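Missing here: one protein chain of the complex. Every other protein chain is in place.
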Amino acid sequence: MSGAATRRGRGWAASLILCGPAVLLYGTFVVLPAVLGFAYSLTDWTGWTTEPNFVGLDNFRELAGDERFASAVRFTLFETWMIVLFFTFGSLVLAVLLDRLRSAKGLIRGLFFYPYILSILVVALLFKYLCNYNHGAVNLLLRSMGLGHWAQDWMMDPRLVGYFIFAMVAWSAVGFFTTLYLANLQTIPAELYEAASLDGAGPVSVFTRIQLPLLVPTVTTNLVLATIFGINLFGQIVVTTEGGPGYRTATVGYYIYWLGVKNNRQGYASAVSFTVFAALVAVAIVQVALLRRRQVQL
Amino acid sequence: MHTPTSRGARVLWAAIIAGAILPAGCAKDERGAKVIRVTRNIGGREGFRVHFEAWQAAFERGHPGWKVELIDLGNQNGDEFYKARIATGDLPEVVMTWQLTPMLVRGGHLVPLDSGYYEKFGIPPPRKYKGKYYTTQGGIQVQGIAVNRRMWADAGITDPPQTWDELVAGLGRVKARGHRPLVFGGREWSAFQPLFYAIATNMYDREHSLDKPSWTIRRNRGEVRFATDRTARLILEKMIHLTDTFAEKGAASDGYNEEQRIFYGGKGATWMMGCWIAGDVEANKVDFEIDYWPIPSMTGRRPVLIATSGPQSGWAMTTSATGEKRAKARAFLECFYDPNVYQLFLNGEGQFAAASKVPVKGPQSAWKPAQALFDNIQRTVDEYGTTPGFHIALDDMPPPIFFSNTLKAVMQEILAGTRDVDKLLKMLDDDWDSALKGM
Partner (left out) sequence: MSRRRNRRRFGWLEGLMLLAGAAFVSPCLLALLNAFKTNPEIIGDPLALPGRWSWDNFRFIFTGMKLARPMLNSLLMCAGVIACLVTVAPMAAYSIMRRKMATGKLLRVFFLVGLTVPFQIIMVPLLKLFRVMNIQFTYLALLLHYVSWGLPLCIFIYSAFMATIPRELEEAAAIDGCGQVGTFWRIVFPLLTPCTITVIIFWGLWIWNDFMQAFIVMGPTRGQLVFVQLWKFLNDQYVRNWNHIFAGVVVLSVPVTVLYVVMQRRFVKGLTAGAVK
């Protein structure tokens, strides 16, 4: 009896040591400021004064009718959808191909990873250079090949700008997601491959029967990460289109930044931010509840 | 059974953890007792750097034992930096304010300047904000239309068009001669220029008078709106026509740098841009003649240049300057008008002297085309005069967001093909209303 008690006692102490520092750091420097920051959503704070006025739920009422917020949500979902698809499945295919390489592995993998090394400022500069209608490399190349009629304003044409952002994000971040898949792929024991080759299985069947099932944990991880990545899109917008043309490429994150930093409505920005946060938490809770029900059923 | 971490790995970890403690050990910046901290957006611009160093030297010469510390903001994201410093109660002693003066004053962060400051240097006092003055005044900055003289002469035009329709007709003739008529990029801030010009010269009185409230004041009171204003509607229709006829395909993705490249490279005939470009002429080795024309009106008034200096947007003392530092900060602000320093400021910013008691000439350049342009601008100012447009005073200005964001967004929408004038007018109204809540 006493043995179990001391084991439990040691269990608590161990929990504290293992989890404590993380919870302490995160709680103090992220959660606490976040709660305080969200508290501003009940005020009309501009960011410049030190004593804001309490306005109750006015900000949320305004948010309900805010057309620019609705438009930002639509655009964010549009981008997130493409991003999730690409980083969950596109990166998967790329990782599998990279894994099958038998020489020059490091070099080729490095080539695909390299854009991730660059800061977004640099990526933005490069893409702005490439996509400029008159002087950009893409159009110059097309014209030199006699395909000048295909030249477009890749960046600011309203029909193309959403894809421009996606292309920039995809190019710069594919290295991240592919690396996560590669890490998982490398843990697949060699015996499985050998057994498959003995059975005479082709590459596709190796993929579907062996790799894919064992990659499910990373697929889930990447799905979640890509979703969060898409929802948080903001820096990339600031350094390229600044929400333009007009306000069409303002994501939710950019709209919050615009409201708080440029429009001096930090209170309202906090309200928008809190709403998005609450929505995401609600989605997460629903997901967890659904999963749990399915597990219970199993 | 288990693989213990090798000794090499352990050493590596120790080194890394030592590296973690080291940065933490670096003491925070001690705020020196005899230091005046000053912000400036130098960001690699030689002209600005040279000016600031001279200013610093002038002060340190006259006040031995005191130092000026530059806080280089790189670009004008002073917003976030200032807000961060306000949050920690650590605003620098002297700050460059741009359009943030009202916010800083309302937050109680700026120390007013007495009118004696301006009288001493012969500067026309700026319009008061809530009854007080706060900042240094730079030079006179005007905005008009820069033209490539040769291209317009080729179309048979040597004098400035007197109405907007004449301007448009002239652009058409320039285009017919095979030149690119209009240099216009929609990607960045410079997209708003044509619309800003039109609003400032058509919807506002040429001279502000105290008994007649400006359009801004009336809008803030709700007496007028863009949606119902006939002039606003006319302006937007003319903007749509302008871009449809003269903006090149792909203009939307050009930014200020591309515009510079096109105009200074002699590839575009007309550029609606401020007088500071005269300061770039030498740096870009421009060798053709540039004329600086006034902006023609759409409502039958005389062409005019817009003066955008005047509302207080220079350097100000903050409430961080306490005790002796306050006197020193004030002295630093006076050194701004040391003739050598002021001359460098005008040269770097391409502005014209506003301080009549300071012996400086207008902006100077040894590069002939640059000097010719400076003189040309001065002649246009003398002949056509200036209007503040909507830059009337700090408490009589559209919300800052309107100027820097909304006008640009409207022009981008026009470039993107929006022809619904009502929708564009609504954008102007909605943004104005939203921004008012942040004031």
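Note that the chains are named A and B in the order they appear, and that numbering of residues resets to 1 at the start of each chain.
FYI, a residue touches a chain if its C-beta (ideal position, glycine included) is under 8 Å from a C-beta of that chain, and two chains touch if they have at least 3 such contacts.
Keep in mind that what you see is a predicted model, and the values were worked out from it rather than measured.
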Which of A:Val55, A:Val73, A:Leu92 or A:Leu130 touches the chain that is not shown? A:Leu130
Just name the one of A:Arg61, A:Arg74 or A:Arg100 that touches the chain not displayed here. A:Arg100
Touching the hidden chain in the complete assembly: which of A:Leu212, A:Ile228 or A:Val286 does that? A:Ile228
If the hidden chain were put back, which residues of subunit B would touch it? 1-5, 13, 16-17, 19-24, 26-29, 42-45, 71-77, 80-81, 83-85, 87-90, 188-189, 256-257, 261, 276, 280, 283, 285
State which residues belonging to subunit A touch the missing partner chain. 10-11, 14-15, 17-19, 21-23, 25-26, 28-34, 36-38, 47, 97-98, 100-122, 125-127, 129-130, 135, 137, 140, 171, 176, 179-180, 183-184, 186-190, 193-194, 197-198, 217-218, 220-221, 224-225, 228, 231-232, 234-235, 253, 256-257, 260-261, 266, 269-270, 273, 276-277, 280-281, 284-285, 288
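Operating definition for what follows: only the chains that are shown with their structure count from here on.
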Whole-angstrom distance, CA centroid of subunit A to CA centroid of subunit B, is 36
In the complex with subunit B, residue positions of subunit A that touch it: 44, 46-50, 67-68, 128, 131-136, 153-158, 241-248, 258, 261-265, 268
So, in the complex, the side of subunit B touching subunit A is made of residues 79-80, 83, 86, 103-104, 106-109, 186-188, 248-255, 258, 261, 400-401, 404-405, 408-410, 412-413, 415-418, 427, 430, 434-435, 437-439
